[in-house]
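A selection of the complex's chains, in situ.
A and B are the chain letters, set down in written order, and residue numbers restart from 1 in every chain.
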């Protein structure tokens, strides 16, 4: 079996959508500098300027990227301002993007982080409104060509963090969890992992209640069910339907979690 | 002229949409195992869990895939249940996907079909909700690396079929055809081939009528027209407009087809 040389993989995540040519132009710039790159779209449907949802999507996807992959993440309301542009190496992968917290959950204590400051690795002229094209895609391409990280700019002493979404403790001992995303199937993704759950959890939202966890969507009996999704987050699903539509709830909704039996 | 080595082509079809990172993660997994793969998206917009529309889209696209291509098809409401996962070779191409009929129209009598059962060709841990990432993408990547089909698991003695959409005979000798899809231009695609048509067909739907076939959209005179589309299916079009919008009909609508003159 021959797997060939390692991929020079660029993984893109933006809030640009794909109706405009922005993403296509970023890819053209990237391939112009690194013709051997393979490009994977993680998503371009992050809601405009929603840095937090971008960070969440990155946190889900990054563990599945092969070693050496370069993530290009652009959710960048501050483009053209004094916010810094970063490149980093962490966990065997590379990251480029604005210094606004978007990358922060991917940068562990051992991360090497620089500020993108070297004009020769940018497009010229440099726009004030599209650093995805002029700064981040070129930096990613040069990294994929083997440029050492520290050639892109000076070390960044610090970078902006972002609070991770987390359930809050209720006075009654339960948890208020929150819907952090709704996927295409209408599943409600919560800011909750398996470790946060009591032994026999009861979930309550919008007047509906479900007790315990099912193993898979198919294992639920045609009504509201909770399960641990494929990225380790607890989610509420309505098999063969949309939990979001059935319950009329979306991002931001609160789901009360208690030990079953303890809530009556 | 140099065409280079044959592509290691993976063609993806899912109902995952592209707003979430699901598809991007499948691609990352696939390229992590087979860095030389080229990936083509057939569509990710199959309506959630609509196995039949997924099968129709596959049937249209597969004849245009080069020899050796691997199709990864995931419309999988039964993920995590006892439904089997399949890999197959048919017509010089490979297929991986759930055993729910999705692949069945691509599997001829000579198809070699196995059940995906070999843990070493899956991700570990194996989730119960995302086999596109954990089972199907890895299997496709190993096939693209040259792994023989029968290494993926034991032969599947049988697999689930799916009834093909077809027009029904009317008491008056005509046909009731059905809209099986509506494309972006509002064209109504029918479960009808040219061979099903009488010599001079009249089509009737939503109070509108058209007689005969035109050759192209441009050949129709600004009103409802029928033609044989580019995948061999009869469709109804409204040139420079949307037949679906003009007629107010969608998937499932009935179109009556008779010999012109025989219907009065």
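What we mean here is this: a contact is a pair of C-beta atoms (placed from the backbone, for glycine too) under 8 Å apart; a residue touches a chain by one contact, two chains touch by 3 or more.
Treat the numbers as computed from the prediction; the structure is a model and nothing was measured.
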| item | value |
| --- | --- |
| With 2 copies placed, total copies in this complex | 3 |
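The rule we apply is simple: only the chains that are shown with their structure count from here on.
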| item | value |
| --- | --- |
| Centroid distance [mean C-alpha coordinates] between chain B and chain A, Å | 30 |
| Chain B to chain A touching residues, read off their complex | 15-25, 27-29, 31-36, 39, 48-49, 77-81, 83, 127-130, 133-134, 142, 145-147 |
| Touching residues (chain side chain A, partner chain B) in the complex | 1-7, 9, 11, 13, 18, 38, 40-45, 57, 60-61, 64-66, 69, 181, 183-185, 215-219, 227, 229-230, 239-240 |
